[in-house]
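Complex shown without one protein chain; remaining protein chains in place.
Chain IDs A, B and C follow the sequence of writing; residue 1 opens each chain.
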Amino acid sequence: MEQKQNKLSFASDYMEGAHPNILSRLVESNLQKSAGYGLDTYSDSAKRKLRTACNCPEADIFFLVGGTQTNATVIDALLKSYQGVIAPESGHISVHEAGAIESNGHKVLALPHTLGKITARQIESCIRDYLADGNHEHMVMPGMVYISQPTEYGTLYSRDELCSISDVCRKYSLPLYVDGARLAYALASPVNDVSLEDLAKLCDVFYIGGTKCGALLGEAVVIPRPGFIPHFFTIMKQHGALLAKGRLLGIQFDELFTDDLYLNIGKAAVSAVQKLSAAFTAKGYRLFFEPETNQLFIILSNTQMDRLSQHVDFSFWEKYDDEHTVVRFATSWASTDTDIEKLINEVI
Amino acid sequence: MEQKQNKLSFASDYMEGAHPNILSRLVESNLQKSAGYGLDTYSDSAKRKLRTACNCPEADIFFLVGGTQTNATVIDALLKSYQGVIAPESGHISVHEAGAIESNGHKVLALPHTLGKITARQIESCIRDYLADGNHEHMVMPGMVYISQPTEYGTLYSRDELCSISDVCRKYSLPLYVDGARLAYALASPVNDVSLEDLAKLCDVFYIGGTKCGALLGEAVVIPRPGFIPHFFTIMKQHGALLAKGRLLGIQFDELFTDDLYLNIGKAAVSAVQKLSAAFTAKGYRLFFEPETNQLFIILSNTQMDRLSQHVDFSFWEKYDDEHTVVRFATSWASTDTDIEKLINEVI
Amino acid sequence: MEQKQNKLSFASDYMEGAHPNILSRLVESNLQKSAGYGLDTYSDSAKRKLRTACNCPEADIFFLVGGTQTNATVIDALLKSYQGVIAPESGHISVHEAGAIESNGHKVLALPHTLGKITARQIESCIRDYLADGNHEHMVMPGMVYISQPTEYGTLYSRDELCSISDVCRKYSLPLYVDGARLAYALASPVNDVSLEDLAKLCDVFYIGGTKCGALLGEAVVIPRPGFIPHFFTIMKQHGALLAKGRLLGIQFDELFTDDLYLNIGKAAVSAVQKLSAAFTAKGYRLFFEPETNQLFIILSNTQMDRLSQHVDFSFWEKYDDEHTVVRFATSWASTDTDIEKLINEVI
Partner (left out) sequence: MEQKQNKLSFASDYMEGAHPNILSRLVESNLQKSAGYGLDTYSDSAKRKLRTACNCPEADIFFLVGGTQTNATVIDALLKSYQGVIAPESGHISVHEAGAIESNGHKVLALPHTLGKITARQIESCIRDYLADGNHEHMVMPGMVYISQPTEYGTLYSRDELCSISDVCRKYSLPLYVDGARLAYALASPVNDVSLEDLAKLCDVFYIGGTKCGALLGEAVVIPRPGFIPHFFTIMKQHGALLAKGRLLGIQFDELFTDDLYLNIGKAAVSAVQKLSAAFTAKGYRLFFEPETNQLFIILSNTQMDRLSQHVDFSFWEKYDDEHTVVRFATSWASTDTDIEKLINEVI
């Protein structure tokens, strides 16, 4: 019952089930009884491991189901009714969440991005322009900052960049929230210098993505300062984000944070992208930019695109010009050497 | 890592993982690649089986994650901004969803219930009172009806009762929505005469519960008339109810609707409740009412309650009088004969 | 162009324009230029007078346009997303605001009322039941209390009753908000013992109604503790409750609080109701209860109702029994002696 099996697929990083260790734990624990709604011992254990990994022993941790849900719930919890969230124009919340943020009443204050990133300076300008505007009481007040690590383009904020953003946020008392849907691929990147511990120090809230990083589903929200969001449990419930069988999330994160699985799970995917990138370049394709994590953006002529798409699934990203298109190849923890080799040797 | 293992637990029906067949299918399919967001072949297959089971070959079917999320998403999709949802005062949406319905902008128009049920006559009165009120344009318009089968009390609507409710709804053009979080236990009940096919005929939308009926998580929304809710996919996305790895839901419902598993999975739980009910009665306990599905409500003296609670977990339901309390024992597809026997022979 | 001029009208207290003094001030000031959005000197002057009248020199004061708008804006400003507002079942926000509170995301936690009033004890029970419920994190948290003075039935809270309610609210840190749409009629009542100063001491927010009390439109929100609602100006703007020509509201309240006009404007209306009440009683009609302000509730046989309705407009209130109906006669600052006499001598 697999999909189009004779075609390679690099369309996304959520095409398989879960890391085998996770499935084993699910099978093994299946008939143990546990409390509902995340109050189970699996979740407790997972939280302890996450706190250790973040070196943040007091952090509040909550497990939610998916990325859009997590973003909508956290952002709604952080903003006052009259505030909006600063985000890159390319951010997931700006473009691909079907207006979930607005549906909770909040404007996304979108800033121009460079390969998915925004800068501390842009954020500060946005806040200052707001404050300097004589009519600012008639406008949406910037109330927090949303960025993602890695970004929609798979690019990374450096530790320095993140420190600057964090400094601006603290200067103006705006919570900083980092979407880590693909965080494992950031942590696995050789060019990354931002650790979980750094995130816990620099952000007010961030989430450690499970869905795209080896779990069946699940995102772990980390709130380094305990109590920073009062009644988050009820807020989750109200947003339909509280899983009855919370154990399903607890077990998975417990396993992902056993023996550093989460820190390592993205490594093969990142190195596969490096290999692919070299191969594409060697064969004369143009990179849109140097890849940093598990996503590779190539500028294809429309002829190339047609030919490749007969053999491999990839994602349309954006029009480059009338004759060229930017496309994305994504690898994942589940990508196999065989598929990579096939793509390199037989297709491109 | 199991919970309080030396104590029996009849606190709820979501304390275990999933039916073993489901886990096997997850393990077996784990590394097959599939499309995201419910567009996978597992979900397609599950939908076909569900349509057959409902004898409704054209039905739109969507898989969501949990009950509160499903209720909030469906109700928000069905109501106009100025409409509210008629529901029993005891309904899940009235009491235990942390205001999720209101958070989407809608009032719950709560009617008094009898053991969790409301009648066609009550619904019609509510609509007529609204229409007859000279100020009704200043009031919330009844826009749909929400009931659950079985109810929060584990009671069942008969086919006749449901037909009458459906008739009133159609007379006034109000969609009828049935919450089937525990539907397997209704279908397994000897006193039930409402089939999936009946639901598909009588309702405008209903959901077949997975979370409490053998799945790890998941609820299948059935919309018998295709296109009745346009753009429900996007509505789900906006509500954070669209799972990236939709295969996880498809695989589970595909398995639940293989070899009538869903129709049978609740039988042992219902018969266990009958056994428990007889045993409690035999030992002189008072039933709150005759159980119909997998939930048993007993009136305990406070002394009895204290004693029992040392040996078994159950749920506080409501105060009966100053010296008595109504408590609930829930069985599930995973309840074991051993536990039932132990409860009967050693505890009560 | 007047309405049905040969029929008396006691249908409501908003059938005329404004107190003549107000119109004079509007005419006189018409071509003076002033700043917009309530930043004009008329509004400043009105605020000073209101602060003096409330003996609350630091109070924040804002002028809004109408009652539903004011309730929706204040309640949305006071509640967290996961909180609801405790209110009498008969409260304006519960019944006659077309779901405005829910449309902002909040549940109205309706308590049974006695002639429009709820008690401190009921409020405390509601809060305690919530706190005592093992599932309260899945429920809507009581977040504030809404009452009105006078109530929908024209009844009054005594100073003692209000103190008790205020005490409970402060004990549980719930803001107390009083809707004073008809406050002038409370202040004019001989049985009233609650002053503006009392309201300022006992409430966290209240509003002094203009629309029904002599103004063309307008409600003055008083927040005794300055800064209690940060950014209320922007919240008003977001709710469409900020008038560009705020002067229109400032001028009216400035005039209403000149020479105690507001304290006296309701007196004739209240004494007219007393006269009417005596006359109805003398002629054998049954009062629903003794009137306290400008609203009189009479139990009419359906024959009486038919006859009276040919000569005078009044409001249907509620069915009393199959043969009787409760109706309401409302007087206002604009009721004339002639009309009262005619009603007494020729109609009833």
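Rule of thumb we're sticking to: a residue touches a chain if its C-beta (ideal position, glycine included) is under 8 Å from a C-beta of that chain, and two chains touch if they have at least 3 such contacts.
This is a predicted model, so every value here is computed, not measured.
Q: I'm checking contacts with the chain that's been left out. Which of C:50, C:65, C:110 or C:296 qualifies?
A: Going through C:50, C:65, C:110 or C:296 one by one, C:65 is the residue touching the chain not shown.
Q: Return the single residue from A:48, A:107 or A:275 that touches the missing chain.
A: Of these options, the touching residue for the absent chain is A:107.
Q: Residue-wise, where is subunit C in contact with the chain that is not depicted?
A: 1-3, 9, 11-12, 14-18, 20, 23, 26-27, 29-36, 40-42, 45, 65-70, 72-73, 97-100, 103, 211-212, 216-217, 234-235, 237-245, 247-248, 334
Q: Given the full complex, what residues of subunit A touch the hidden partner chain?
A: 81-82, 84, 95-99, 102-108, 134-135, 137-140, 315-316
Q: For subunit B, which residues reach the chain that was dropped from this view?
A: Those residues of subunit B that touch the unshown chain are 76-77, 80-82, 105, 137-138, 141, 231, 233-235, 237-238.
Note that only the chains that are shown with their structure count from here on.
Q: Can you tell me which chain lies farthest from subunit A, using the average of the Cα atoms as each chain's centre?
A: Max centre-to-centre separation from subunit A belongs to C.
Q: Between subunit A and subunit C, what is the gap in Å from one C-alpha centre to the other?
A: Roughly 50 Å separates the two chain centres.
Q: Can you list the residues of subunit B that touch 2 or more other chains?
A: 97-99, 103, in rising order.
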